[in-house]
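Input: a single structure, listed below in C-alpha cells.
One protein chain omitted, others in place.
And now, chain A:
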Amino acid sequence: MRDALGVGIAVGLSGFAFGVTASGAGISLAQTCALSLFVFTGASQFALVGALAAGSGPLTAAVGAFFLGTRNTLYGLRLSGLLGLRLGTRVAAAHWVIDETSAVALAQRGRQAVRLGFTVTGATLFVLWNLTTFLGALGAEALGDTAAWGLDAAPPAAFLALLAPMLRTGAERTTAGLAAVLGLALLPVLPAGVPVLVAALAAPAVLVVHSGKARRAADVLMLQKQKQKQKQKQKQKQKQKQKLVQEQEQADEQGQEQAQRRTESGSEEESR
C-alpha cells in the first residue's frame, strides 16, 4: 500500500515534465490533457509529442507511439491471471495496465494484495499524472519561449530516463546503440517520423543475430561434446586394444613357457 502510493506520487509528478514538453512542442492545452487522459502511458505520449514537434505526419507519429505501447500487452498477460477480473472490470482496468501499476501489482502476494496494489497505484497515478500534466502545460504556456528555458532538453532526458533501466543485457545495449545510429543517420534521408520506425527494426535484427549466435554457440558446444565423446571412445578402444595386446603377449609368453617346458620335458624324456 505504501509502495503503491509512493510510486503513484513520484511518477505522477512527472506529468509536469510531460505538460511542459507537450506545450513546448506546440500542442494545445486541451490536446495535452487529452493525451494524458486517454493514452495514459508516458513513453507513448512523449514519443507522439516529440514526433509531431519534429514535423512528422499524424500517422507515422501515432505508429511510433503505438509500438512503444505494445509492451503493456506483456504486463496484461502477466497480470490477468493474478487479478482474475470479470469482463466488465477488465475493460475498465485495462486503461491502467502500465509500467508502474504492473511493477507494484506483480510484487504483491495473494489476489487481494495484487488487486489493491494495482488499484491504488493506478488511481494515484491517474489523478496526479493528469493534474500535473495540466499544470505543466499551463505553466509552460505562461513561460513563452520554452527553448530559452532549456525545456527542449526535457524530452530526450525523459526518454533516456525511461530507457536506462531497460539496458541490462548485451542484446539490449546493442539494440539501443544500433537504433540511435539508425535514427540519426536516416534523419536527413527519410520523411520526418519514418527514421524512428526504421530504427525500431534494430530490435528484430538484434534478436535474429543473437538467436543465431546462441544457436551457433549451442552447435559448437554439441560438436565439442561429440568430439569429447569420440575421443573418450577412442581412448577406451585404445585401452581395450592395449589390454588385448597385453593379454595376448601374456598368453604368448605363457604359451612359449609351456612350449619351453614341453620341449624341456621332451628332451628329458628323450634323454631317458
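In the analysis below, a residue touches a chain if its C-beta (ideal position, glycine included) is under 8 Å from a C-beta of that chain, and two chains touch if they have at least 3 such contacts; residues count from 1.
What we mean here is this: contacts and distances are computed from a predicted model.
Look at the chain that isn't drawn here: its UniProt entry, checked against "Cytochrome c oxidase subunit 3", "AzlD domain-containing protein", "ABC-2 type transport system ATP-binding protein" or "Dihydroorotase", names it "AzlD domain-containing protein". Among A:M166, A:M222 or A:L244, only A:M166 touches the chain that is left out of the view. Checked against the full complex, the one of A:S23, A:T41, A:Q108 or A:T121 touching the unshown chain is A:T41.
The chain not shown here is touched by just one of A:A61, A:V120 or A:A137, and that residue is A:A61.
Residue positions on chain A in contact with the hidden chain: 10-11, 13-14, 16-17, 27-28, 31, 34-35, 38-41, 43-48, 50, 52, 54-55, 57-59, 61-62, 64-77, 79-81, 83, 85, 90-91, 93-95, 97-98, 147-164, 166-167, 171-172, 175-184, 187-188, 192, 195-196, 199-204, 206-207, 211, in rising order.
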